[in-house]
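All protein chains but one are shown in place.
Lettered A and B in written order, each chain numbered from 1.
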Amino acid sequence: MNALAEGLGQIADPTVLLCILIGALAGMLVGTFPGLTATMAVALASAFTLSMDPIPGLAVLLTIYVAANFGDRVPAILINTPGTPASICTTFDGYPMAKKGLAGVALTVSAFASAIGTFLGLILLVVAAIPISRLALEFGPAETFALVVFGLTMMVGVSGGKIGKGLIAGAVGLALASVGRDPITGTERFTFGVLELSDGIPFIAVIIGLFGIADILDQMLSYRAEKHTPISNFGRWWPNRSEMKRMVKPLGIGTGIGAVVGAMPAAGGDIAGIMSWAAAKKASKHPEEFGKGSIEGLTAGDTASNAGIGPSVATTLALGIPGDSVMAVVLGSLIVWGIQPGPALFTSQPDLVWSIAGILAVATVLTLGLSLLRLRGVTKLLELKPHYLWTVIIVFCMVGTFAVNNSVIDVVVMLIFGVVGLFMRRHGFPAGPVVLGLILGKLAEGNLRRALEIGGPENILGSPIAVTILLISLAAVTLPPVIDRLRARRAVRRAASTSSNPTDQPLEQKETTIS
Amino acid sequence: MSSDQTAGTGTAPERHVGRAYQLVGPLASLAVGGLLLLLTQYVKEPDIATGLSPRWWPGILGAIICLLSIGVAVKDQISDGKSGDELTTPTRLGMIRVAAVIAAAFGYGVLWYFLDFRVATFGLVAGLSYIIGGRGWRALLLFPFLVSLVLYALFVLLLKVPL
Partner (left out) sequence: MNHNTRTRFRRIVPAAAAAAIAAVALAGCANRGGEAAQSGDFPSKSITMVVPYQAGGASDLSARTLAAEMEKKLGQSIVVENRVGGAGSVGLTYLSARPADGYTIGYLPVETVMLGYQGYDIDPARYDLLGQIVSVPATIAVPANSPYKTLQDLIDAAKAKPGTITVANSGAGSIWQAATKALNKTAGVELKPVPFDGGAPAVNAAIAGQVDAVAAGVSETSVAAADGRLRVLAILNDKASAALPGVATAKELGTDVSIGGWGAVGTPAGLPDDVRDELAAAVKAAAESESFVSVIKKSGNLPVYEAPEAFQAFYDAEAKRFSTLFAK
């Protein structure tokens, strides 16, 4: 326990606490602006922090990481635009809640889900860093491919009840991911000579276009000034008791999925959030509410995208392999500071691990406080007249998208996908599967072909982990319809025997699955 | 597409779309799938031997998109024509505005190339504000000035993004 006291003692320094405060403010600001990502903020900050000592430096970097994952929820809920990719799934239910007049509750629930998720992930970092990182190490191309296939089975879940069109949208997303250099041979595919496309379609530009811009264009299309009444009532701020109760299960699901995905190298909060949202939908008693303003959906996604932070840090510290793109930047700084990540770090510098955990904990509490404090002011945004609100959103999205890569092509892509998104909305194609396909596409194709390059099909079939995950995926696709049918049949039988009104859950559920 | 039904943002009446309209979506995705299959034929085969060709994955996806599109189109035509989509009715003014906003956004790119970021942004914000219905000096002068200032301070001064 000496290391614990020493580690935590180091962050009780006022300088370090000031660094955490600066990081929290910067992170929330960056998170709130669509286009600016935590990775970018941490990279820019690392230019400053390298000249500092490790602990205050880490305080700034890690706090930005945590705080950006709070700030990005705000635009996701209020204007349907994810502040960073980690909050894509927040738009699924957060925005519908805001439209229903529950913006206050949505923001509060989201802030608490994010905070609880971060804490649970943090506990995993402290108690299980080494085993988690060992597990992550087991995931080679074959196993990663299997996990991605599992992720793809969530496609149906994020289709919003329209399976056919959802799967088309998903396939289009996967196809978009194949733009650029082929992952194995380096051959150009569908780049039409545009240099910027040879690294692939700019992902952030696509999601800002599909969600934020498309939504504004859609509202604009049917807008009538005389009918417009700005939302003046944000409803309650605190969830009531039954809503709190409904948060419990998705919190568990979100933590589990977030922890596993977060520990995986190169997979971050965006994937974790979407997978957890779809899993929570399957496990929920009210799956039909998902996508239409479900507290469970909001909780599941936000918990998972933050629960990955702890395990991601664990993978980075214990293996020296970045758990996601933010940690890749932090890893660079660690090495320059002379801190060698690896299994030995936990025995040679246990105080450092405690300091890092302490920084993350303080940052989470502080950011939660700041979130709750400024929520009221932020929701005033919605009261703005459309010509102010929409103009601000469009302009900020354009400049933010440019800033990601200093590239005009990115802005053009964003506008094109704004129009594509509008078309999709008007013709009943859900946007969620496109994003899921786009995120998973490169991983799916790259790892499958890499696995085959290394050892042919037996490389995949010979891996117990890969085979298990593939079997689970198969079950995830085939079992639910079978179970639904059985349930429906039982319900019909029950209805026939008691001749009561069959308004049970299963029938409703079946309807959404078919349409 | 045109309709005299009233629709506001909050109170959108459910509008059931016609059969011809229902075909537009699947046909568009069929075109996307077909285009993908066509473009796949132009991907260069690599010189080195690999397990799977670079054409393999996009080819499969193109075929899947085509098959699903046909399936959805057929199903929509067979079923009762009610898609259950809740769509608000587009207004004529709305359509003009959407087109104008997109044009303004692309125009901004051109303007930005020739003018300083602050000037171009001021122009864009004022233009968008006008298109969406802002009138008066506050909406057309003060507001664009403030937005340009905030963006400039945040991106250029704070984040050192070369705008």
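Basically, a residue touches a chain if its C-beta (ideal position, glycine included) is under 8 Å from a C-beta of that chain, and two chains touch if they have at least 3 such contacts.
Here the structure is a predicted model, which means the values were calculated and not measured.
S.K.: In the intact complex, which of the presented chains make contact with the chain not displayed?
M.R.: Answer for the hidden chain's contacts among shown chains: A, B.
S.K.: Consider the whole complex, including the chain that is not shown, and state which of A:256, A:343 or A:480 touches that chain.
M.R.: Spelled out, the listed residue whose C-beta touches the missing chain is A:343.
S.K.: So which of A:4, A:328 or A:372 would be touching the chain we can't see?
M.R.: In the full complex, the listed residue that touches the missing chain is A:328.
S.K.: Of the residues listed, A:52, A:244, A:372 or A:488, which one is in contact with the missing chain?
M.R.: Considering the complete complex, A:52 is the one touching the chain left out.
S.K.: Touching the absent chain: which residues on chain B qualify?
M.R.: Contacting residues on chain B, toward the hidden partner: 47, 116, 152, 156-158, 160, 162.
S.K.: Quickly run down the residues of chain A that touch the omitted chain.
M.R.: 10, 13, 15-16, 39-40, 42-44, 46-48, 50-53, 55-56, 137-138, 140-142, 181-186, 188, 195-196, 198-199, 265-266, 319-322, 328-329, 332, 335-338, 340-344, 405-407, 442, 446, 450, 453-455
Definition applied: only the chains that are shown with their structure count from here on.
S.K.: Approximately how many whole Å separate the CA-defined centres of chain A and chain B?
M.R.: Distance between chain centres, rounded to whole Å: 23 Å.
S.K.: Looking at the complex, which residues from chain A come into contact with chain B?
M.R.: My answer: residues 29, 33, 36, 44, 164-165, 167-168, 171-172, 174-175, 178, 182, 184-190, 217-225, 227-229, 385-388, 390-392, 394-396, 398-399, 402-403, 406, 408, 411-412, 415, 418-419, 422-423, 426-429, 445, 449, 452-453, 456, 515.
S.K.: With touch defined as at the start, can you tell me which chain B residues reach chain A in the complex?
M.R.: Interface residues on the chain B side: 6-12, 24-26, 28-29, 32-33, 36, 39, 43-46, 48, 50-52, 54, 57-58, 61-62, 64-65, 68-69, 71-72, 75, 83-85, 87-91, 93-95, 97-98, 101-102, 105-106, 108-109, 121, 124-125, 128-129, 132-134, 139, 143, 147, 151, 154-155, 159-163.
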